[in-house]
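What follows is a structure written as structure tokens; I'll ask about it next.
The excerpt is restricted to a subset of chains, each kept in its original location.
Chains: A and B, in written order; residue numbering restarts at 1 for each.
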Amino acid sequence: MSKYSTFAFIGGDRRQIYVILGFAKDGYSVNVIGIDSDELLGKKNITVCNDLAQAVNNADFIVLPVPYSSILDNENINTPLSETKIKISDLFEPPILLDKKLILAGKVDERLTALSHLNGAGVVDYMKREELAVLNAIPTAEGAVKIAMEELPVTLHGSNCLCTGFGRVGKILCHTLSGLGTNVTVAVRKQSDLAYIKAYGYNGADITKPLTDPRKYDVVFNTVPKMIINGSMLRQLREDCLIIDLASKPGGVDFESAKRLGRNVIWALSLPGKTAPLTAGNIIRDTINNILNEQAR
Amino acid sequence: MSKYSTFAFIGGDRRQIYVILGFAKDGYSVNVIGIDSDELLGKKNITVCNDLAQAVNNADFIVLPVPYSSILDNENINTPLSETKIKISDLFEPPILLDKKLILAGKVDERLTALSHLNGAGVVDYMKREELAVLNAIPTAEGAVKIAMEELPVTLHGSNCLCTGFGRVGKILCHTLSGLGTNVTVAVRKQSDLAYIKAYGYNGADITKPLTDPRKYDVVFNTVPKMIINGSMLRQLREDCLIIDLASKPGGVDFESAKRLGRNVIWALSLPGKTAPLTAGNIIRDTINNILNEQAR
């Protein structure tokens, strides 16, 4: 990617504002549409556009948000910070020029892929990059810790916490909790995960078996997108045990049973953007940089 | 202290409820007045009293809250969770019997000492115990971290923080921040503090000299109850640097200058009771236990 490259940013939340400010500061020209924010006005290298063609046609890279389409209608680009609606289809019709451009977007689907290729553009889903997923686990873990601190009547220091799963979020959440002086138990299936859990100084548990001492836990963090915290487990946990579900849909908690039993369950999704939008924006920018550097090779 | 000892608790906030529940669970008889809470009703070993004499006269130890007197009028005992007012002077008049009893209170002053001794009672300030001050630094540090997580647009992980002072709160706050992956710099005066700071892996700075790179800090935590973060330092820090003052009155920040400069300053006092009332209650109970064990020797 050359220093003379131009980006077109269409839509997005606060994270995208930080991505834009970052690229502009790094010296790239950035056209913006679909984000109404004073923070972008009068800034060097940033052109706020009213017209899609103005934003896109002289750009090398088009950056769409996470997810790229509005969750409300699936017709428009996701522009939560703007009153303007921008139809997805408008991006693929004259006078828009996409040939040989690269579209970077979050949660790319078949429609976007097909439309991009038809118009001669490449498309990459930056949300599918492994390094982004790992780096996002940092603000996810910190956001989960913040929620626990807000909800619990005890400090995390000295408390007993159970983490189910030891993937990206599990690994980094346990590291964070352990750094705070929490007694961490991790429930997993694989012996090799138990080996790492021991190496890092946590307690291990077999997720396929009943918990040894379920009433000791002050908080349970689920990171597995499967039904793990079922009714039976909920009944074994202490009445005042806080449950934070970090798993994406369908989640890993039997929410019905939890409600019936009066358990405090928080389903915390999309934490990076909520907890630390600047960090989350930097992660997106670093990932886009990695993608463009690899393309340039 | 014998298992047959009886406590009288008069007033206090949520922490005191947890102290009461703890002593009752440990098997002691506990009389309570000046706390209206459903959590205390119908519990084994707990007698909720309407009459001061009923609460006090058969008790061995009288526990007053932190601080013991109402900050509003200085005439009544501090009873934030009750509509009932209990005059301090009533505790020292017939029909109340205090002879040979021990009064445990927070922020004991000359008045309380004099009145207690006149009535044949001993008095101990449990807030002056060093172990309570150290243990309270744990929820204070965690409360400060929670505030920073709520206010900052970045994660504490990877951020740059400055801590001024390396006393009880400074030491434990730095330990907590470092455990979260924060880059910690501590500004102090003494070479021996700088030696410990190096040993624990933080960066050290001389508090008597200007900061080397003031604009790198995302957050400053002050723990020194002296004017440390003055106007000159505020101007050197980044405009969006968050300042959290943990020092008791008069604090350590030039609040006037900060306001004029538009800096985000949060003066966070009494964090243990706010952040983690159960932990804070356990700390009070442990400290009372230590006091009574030492008296028993």
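Note that in this section a residue touches a chain if its C-beta (ideal position, glycine included) is under 8 Å from a C-beta of that chain, and two chains touch if they have at least 3 such contacts.
For clarity, every value in this text was computed on a predicted model and none was experimentally measured.
Number of identical chains making up the complete complex in this structure, 2 of which are shown: 4.
By definition in this document, only the chains that are shown with their structure count from here on.
Mean C-alpha positions place chain A and chain B at a centre distance of 37 Å.
Contacts from chain B toward chain A in the complex involve residues 14, 18, 138-139, 142-143, 145-146, 149-150, 152-158, 176, 178-181, 275-279.
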